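One structure is given below, represented as structure tokens, and several questions about it will come after.
The complex appears here without one of its protein chains, the remainder shown in place.
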Amino acid sequence: MTCGATEVAAALRAAAEAVTEHRDELVELDRVIGDADHGENLERGFAAIVSALDTTGIAATPGAVLKLAATTLISKVGGAAGPLYGTAFLRAATALGDHAELDAAGTAEALRAALDGVRARGKAETGDATMVDALAPAVTAAEDLARQASGTAGVRQVLLAAADAADAGADSTAPLVPRKGRASYLGERAVGHVDPGARSTALLLRALAGRA
Amino acid sequence: MTCGATEVAAALRAAAEAVTEHRDELVELDRVIGDADHGENLERGFAAIVSALDTTGIAATPGAVLKLAATTLISKVGGAAGPLYGTAFLRAATALGDHAELDAAGTAEALRAALDGVRARGKAETGDATMVDALAPAVTAAEDLARQASGTAGVRQVLLAAADAADAGADSTAPLVPRKGRASYLGERAVGHVDPGARSTALLLRALAGRA
Amino acid sequence: MKKIINDPSTVVAQSLRGLALAHGDLLRVEQDPAVVVRADAPVADSVAVISGGGSGHEPLHGGFVGPGMLHAAVPGAVFTSPTPDAVQAAVAATTGDAGALLIVKNYTGDVLNFETAAELAAADGKDVRSVVIDDDVAVADSTFTAGRRGVGGTVLLEKITGAAAERGDSLDAVEALARKVIGQVRSIGVALTSPTVPHAGQPSFDLGDGEVEFGIGIHGEPGRERIPAEPADALVERLLAAVVEDLPYAEGDEVLLFTNSMGGTPLLELYLAHGIAERLLAERGITVRRRLVGPYVTSLEMQGMSVTLLRLDEELTELWDAPVRTAALRWGR
Partner (left out) sequence: MKKIINDPSTVVAQSLRGLALAHGDLLRVEQDPAVVVRADAPVADSVAVISGGGSGHEPLHGGFVGPGMLHAAVPGAVFTSPTPDAVQAAVAATTGDAGALLIVKNYTGDVLNFETAAELAAADGKDVRSVVIDDDVAVADSTFTAGRRGVGGTVLLEKITGAAAERGDSLDAVEALARKVIGQVRSIGVALTSPTVPHAGQPSFDLGDGEVEFGIGIHGEPGRERIPAEPADALVERLLAAVVEDLPYAEGDEVLLFTNSMGGTPLLELYLAHGIAERLLAERGITVRRRLVGPYVTSLEMQGMSVTLLRLDEELTELWDAPVRTAALRWGR
């Protein structure tokens, strides 16, 4: 029901696998309304996280593991997604502090911190057709579950609820006229296409849930 | 049965029309084994001949008309075909001297002179897959007819016989491995394709015959 | 996809190796993170002018490293802005007490990554400022969106700020100059074909034989609108009108006209377009005082072109004319 550093590291490895599996799909989404690199960028970043975990070993706390992931993303990904996901993981790590175990409430708090970080850096609001459209409902769903089922829901359930909401949130970007990121250059022409970052947010949450 | 300067000029205009009509075909032949400009080159040259005839009027003798055509081709066509056809017309003009009328024997002589000129400039022999493969049999056919039917065949018949032989000669280039001109760079890969200059030689002779 | 590469993941590193071998007199290359640095860096008492961005736009930026222009260039992966640590490495290799100016093209990724690097450099006690160039009039400007992109004007900005640094201007002065240039430069582009990103393996967009993408970016993002192909006279007028009307440039203005190939458009066509652009500007009473024609800000093998106008005054003209010695731009002594 709770997770330690080992489980968080395993979840990140699962996320790396999911990114590789969905690399082409993310490249394709970005090709249509962006510059065809989102899947490539994330694969490079998560592969680097896996190497970092392999070489530095697993840190003592979930927060420290997430911080390693954050700095790796910031220094290996580039593009818009690098700093944004990097910030998300960094804020989540900071929110967790040095607790040895992560629980449902902590998970919801970390997600909230991640969302706040992405918003602060990217200045995007819900409806701008970015990863925020997946992450914002994910946070709400996670908080709802953590609050309602206090004590009964575990980290996995919270992340699954977040992933479900993120999936719906990602789908909701299709009809939008993007206002942030590269897709915004297309204006109306981007309508009908799912935002790649929203999609990757959803699949990352689901992969993390799978091992949490 | 004989032609004056006016008929020669008319024949050149007919040749210009024929070149325009076959421009794309010649470009296509040259595209496959050369650089896709033969039709364009000849069209530019013969259009210039027509303008020259329009502006300078028709000269006094067939030889003088052909000389105008020769200098126009030399200064407007470029490529391999410009100097080669230019030389052909120039040598033909010289062969005709200042005779006011062109007859069957004179036509054959002019064609022979043209062939000698092309050979001297381009150094190609029969079988090298160039315009020589059309022009050489054309000359032989013209000479045969002029000699055999002495007095009965006119300029048109001689040119028609030349055109027929040139057609067959052009077709004969298809199975050859070219040894001169741009198609020679392809070696075996040019086998199966008719040489564009051989083809244009045949169609020029037929067009000239039509008005002679 | 057919490209002269070994593997999409090693393209940038291997290309930089070739760049270093080709231009060892001008620059050196550090790998991991990848940075292109002036051979004689750090240049004492000079502001360091640093630019960078995703690769695939060569000669931008590495081809502009050298005396009179950039002190360092930071190449990211293809069409992906570089990471902050790469920018930091460029700062470390070039920046002394005079500080550094980072030239950032206005894309979310570039802005975020360079911003982070500037913060980190400031934390290290270095005076590092950044300016964001957003000269592409194809994109509606608004604070609610990502805003205009940085495109062709970047080359002019790099040249002029590089010349100012070379003559010993302070960071304050170079920064102010950069903002002046950004205020007076505008661009727009058109694509006839799509680029193919190596790791994507297929064209970024599909374009019919009779269509062009007007208002194209330089990353294979589709353009503002898809229009039927048209003769060069009409196309160049369309490009020029969009640029001239934006600032606007007015009768009596003196400008630098930069006619840029997106990579795949041959010089034969580019000069033709340049001639038309000069005529159209003359008709508007705008004087072309300086010109740059060539493939300087490209998008891989994409066919297309862009037009950039920079309003000139004496100072900008002098800085433009100042000697420059880089792989792609070279004049003066």
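Structure notes:
For clarity, chains are labelled A, B and C in written order, and residue numbers in each chain start from 1.
By definition in this document, a residue touches a chain if its C-beta (ideal position, glycine included) is under 8 Å from a C-beta of that chain, and two chains touch if they have at least 3 such contacts.
Just so it is clear, the structure is predicted and the values come from calculations on it, not from any experiment.
Counted over the whole complex, the shown chains touched by the missing one are B, C. In the complete assembly, the contact with the undisplayed chain comes from B:Lys76, out of B:Lys76, B:Arg91, B:Arg119 or B:Arg156.
In the complete assembly, the contact with the undisplayed chain comes from C:Thr265, out of C:Thr83, C:Thr161, C:Thr265 or C:Thr308.
Among the residues C:Val65, C:Val78 or C:Ala165, only C:Val78 touches the chain that is left out of the figure. Residues 27, 31-37, 40-41, 44, 74-84, 121-122, 179-182, 184-187, 189 are the ones on chain B that touch the missing chain. Mapped onto chain C, the footprint of the missing chain covers residues 1-7, 11-12, 14-22, 55-56, 58-59, 63, 78, 192-193, 209-210, 212, 229, 231-233, 235-236, 259, 263-276, 278, 288, 291, 293, 295, 298, 300-301, 303, 305, 330-331, 333.
Simple rule for what comes next: only the chains that are shown with their structure count from here on.
When the partners of chain A are compared with those of chain B, no chain appears in both lists. Highest inter-chain contact count (C-beta pairs) belongs to A-C.
As a whole-number value, the distance joining the C-alpha centres of chain A and chain B reads 75 Å.
Centroid to centroid, with C-alpha atoms defining each point, chain B and chain C lie 54 Å apart. The geometric centre of chain A is 32 Å away from that of chain C, both derived from CA atoms.
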